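Mind looking over this structure? Questions follow.
All protein chains but one are shown in place.
A, B and C are the chain letters, set down in written order, and residue numbers restart from 1 in every chain.
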Amino acid sequence: MEVAVLFFARVREDLDCDRLQLALAEDGQTVGKVRERLMLRGPTWERVLSETNLVAACNHEVVDDSHRLSAGDEIAFYPPVTGG
Amino acid sequence: MEVAVLFFARVREDLDCDRLQLALAEDGQTVGKVRERLMLRGPTWERVLSETNLVAACNHEVVDDSHRLSAGDEIAFYPPVTGG
Amino acid sequence: MDAVIDIAVLREDFDPGALQEALPPASGGAGAVATFTGYVRGQDDRGALNWMELEHYPGMTEASLRRIADEACARWGLLAVTIVHRTGRLFPGERIVWVGTAAMHRGEAFAACEFLMDYLKTRAPLWKRESGEWGETWVEARDSDSDRAGRWQAP
Partner (left out) sequence: MDAVIDIAVLREDFDPGALQEALPPASGGAGAVATFTGYVRGQDDRGALNWMELEHYPGMTEASLRRIADEACARWGLLAVTIVHRTGRLFPGERIVWVGTAAMHRGEAFAACEFLMDYLKTRAPLWKRESGEWGETWVEARDSDSDRAGRWQAP
């Protein structure tokens, strides 16, 4: 199945990537597994995606690593928010 | 010495009086003494001016009965406020 | 920097947008403006209201609002405070009062705005008389307002 992964703000800048598509095995996919897979892309990816204050969202809701994925989900990783 | 005494809202209505001038002996005059003197005017005055939640002001500041008076002072008696 | 304090007690209506526009802007360092507008409610537990009439003590009302504003400025380091209060006869839906506070940060602006309303309601010499389905009556001071004002006193 395919999912979209989006990056914002400093995370987007550090990774030099705002969006990518990932093809995943069908079974037992979670946000944490996507994060681990992306960390294999290189030292910058490993560093940025292992930051403890990184926020993950799935389909516009904040979720944790155990959140299970479905085909077509939109995942996002971003730093703590600073609007207002 | 002379002082002005003003009444507001329900107090003004109950007394049917919005303002009066009082001539006082020069010495040791206080808001409390003015209040007592006005209470002698009749049963309505006695009742209204002895209400425990009545507020007294002198020259636009809330004061208590012990506040000492000077010639020309403007005293006011009114019920708890309800603006805003 | 001294705070800019603007106090008005008037019979005419006022414009919340224009009042906010007149508060000092961010060029003076204000990152936060909190405002409160009180309106005449057309209905409550007792039924429909015809009108409300606000009596005040000319001179003392202004002096009292200024003292409250000074206290808020000293306490929260505000950049500006505006308080506008109407008097006379007001009908359902009409504006009664507007309070605006400008501060560097939102915590101060919010706290001061709420403090000003709580103190105004329990200290400024203004009285409401109402005419409604229940007849014509003076509004009684509410313990809940005294309680709210009491929260701001040092323990």
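Throughout what follows, a contact is a pair of C-beta atoms (placed from the backbone, for glycine too) under 8 Å apart; a residue touches a chain by one contact, two chains touch by 3 or more.
Note that the structure is a prediction, hence the values are computed from the model and not measured.
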item	value
Displayed partners of the chain not shown (whole complex)	A, C
For subunit A, residues in touch with the removed chain	6, 8-10, 13, 53, 55, 57, 60-62, 76, 78-84
For subunit C, residues in touch with the removed chain	15-18, 20-21, 25-27, 29-43, 92-94, 104, 106-107, 109-110, 113-114, 117, 148
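The definition used in the following text is that only the chains that are shown with their structure count from here on.
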item	value
Length of the line joining the C-alpha centres of subunit B and subunit C, rounded to whole Å	26
Distance between chain centroids, defined by C-alpha means - subunit A, subunit B (Å)	73
Distance between chain centroids, defined by C-alpha means - subunit A, subunit C (Å)	48
Junction residues of subunit C - those touching two or more other chains	none
